[in-house]
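Removed from the display is one protein chain of the complex; every other protein chain stays in position.
Moving on, here comes chain A:
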């Protein structure tokens, strides 16, 4: 099932790039999407993937809200925290997690600790934490 998500992603990029929905182009796109190398064992459950993809969509308005907040209320204090996740997450989900955290302007991932499953996150805060 998750393999289909990968295939759909490749096809979306192909059709956006070529902007052409003629039959030969669809055949070429599907052939390339199937021929490109992919890993056969995709780890992570479908719900995890769908949750991460939904998070990506929600992150866009959230990022703009955070940007407006930073602009109008200066966030001058910095802080580093550890965000815990399950250890040994599949690489694709780690990529999406890092993307989601770094995409929002108030937080940036500094490092992923693979062994204990945690992200080191750098934050800007409005007030100093005591």
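Criterion: a residue touches a chain if its C-beta (ideal position, glycine included) is under 8 Å from a C-beta of that chain, and two chains touch if they have at least 3 such contacts; residues count from 1.
Note that contacts and distances are computed from a predicted model.
Taking the options "DMSO/TMAO reductase YedYZ, heme-binding membrane subunit", "Cytochrome P450", "Acyl carrier protein" or "Sodium:proton antiporter" in turn, only "Sodium:proton antiporter" matches the UniProt protein name of the chain that is not displayed.
Where chain A meets the missing chain, the touching residues are 13, 15-17, 19, 63-64, 67, 70-71, 75, 78, 98-99, 102-103, 105-106, 108-111, 120, 122, 124.
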